[in-house]
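All protein chains but one are shown at their positions in the complex.
== chain A ==
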Amino acid sequence: MTSPPGAHLPEHPDFLWENPEPKASYDVVIVGGGGHGLATAYYLAKVHGITNVAVLEKGWLAGGNMARNTTIIRSNYLWDESSGIYEHSLKLWEGLEEDLGYPILFDQRGVLNLAHSLQDVRDSVRRVNANRLNGIDAEWVDPAGVKEICPIVNTSPDVRYPVLGATYQPRAGIAKHDYVAWGYARAAHAMGVDLIQNCEVTGLETAGGRITAVETSRGRIAAGKVALCAAGHSSVLAKMVGLRLPLASHPLQALVSELLEPVHPTVVMSNAVHVYVSQAHKGELVMGAGIDSYNGYGQRGSFHIIEQQMSAALELFPVFARAHLLRTWAGIVDVSPDASPIVGLTPVGGLYLNCGWGTGGFKATPGVGDCFAHTIAHDKPHPFNEPFTLERFTTGALVDEHGAAAVAH
């Protein structure tokens, strides 16, 4: 008699969290079990002692953008408002492994944001000065300095978009995105948070201008407060209570190469030629593109975007010419008009909004989790997310990070 395939393998290790049946009612229901939702649940329980919390996830935990980003962490944004929340996040990243008691492979290998034109140079130097005034580590490096930090970057002046220098943030880096989600999920579960997967929210119930419950594919769940952490699907959820958001959902593509020897010691981003590259601990080159121009919820994009991204990558890193592509994918990013997030209260009592992170939400995971939990617990924004209201599109107090942050938006 033959044994079934895999019979010789060891037992499956214990799961880090359970899969409970949803209860009839929770104090706080968080919609979206990605990084932001899990982090919000963790800080609600840890900092504010609110543990009667459910995180509802329509698929599996951290299977959306949390599994699809390029894991870059940095805080070198231009404006004070952005510096505030991203630097708060970076400081939390620096203690997160210890805080969660879980390895997340957080690696402060630095990030270079390349400048390719005189205007790029001026904007970059301005941003370095703004960062320093905000207490953020930043320096301007010339092409020789770029070469010293990352020897494989082509700094020859004879290319179409020569490297004229770069900003460098040494404390920036990468982390293992899956481990971050698992660490938060495990710690939140240990404090009593229910993580409910395969549970899609199909309706939001209100009474007297206040949220009362969520309708889900697994039945009605009453809720004292509801917090939306649904990234690309935020518009769809907000529409359930007649709330219109200034967001457009776009596919954002990324790719990895086959595993290679360590060749790339840092993170390199280029806004002008639009590619950002790092090398994962395992050895894949991880590269991100710009968004596809059209609205889309399909988690896939067009091939010519990948072609453009590869041509940019090859000009910057000729050594990648022989590397083979392993896999491409897309996530759905919710882009706001000023490329800054929307985090705060809504016109519906007890309904809180965390969206509009566009292409840059991963780095904010601990920071926004902490600030959003504060917002929910106190029904009042944390000082770090106070500038990022929905009302700013009416008052005009935008936080315009489009060209300003060297962000590859």
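Basically, contacts are C-beta pairs under 8 Å (C-beta built on N, C-alpha and C of every residue); 3 or more make two chains touch, one makes a residue touch a chain; residues count from 1.
Convention: contacts and distances are computed from a predicted model.
**Q** Look at the options "3-oxoacyl-[acyl-carrier-protein] reductase", "Potassium-transporting ATPase ATP-binding subunit", "NADH-quinone oxidoreductase subunit J" or "Sarcosine oxidase subunit delta" and return the one that UniProt uses as the protein name of the missing chain.
**A** Protein name of the absent chain (UniProt record): "Sarcosine oxidase subunit delta".
**Q** Sort through A:H233, A:K363 or A:H382 and give me the one touching the missing partner chain.
**A** Reading the full complex, the residue touching the unseen chain is A:H233.
**Q** Using the document's definition of touch, tell me which of A:G32, A:G296, A:G361 or A:P381 contacts the absent chain.
**A** A:G296
**Q** Name, in rising order, the residues on chain A that touch the hidden chain in the full complex.
**A** 233, 235-236, 244-249, 293-298, 300, 302-304, 334, 337, 393-395
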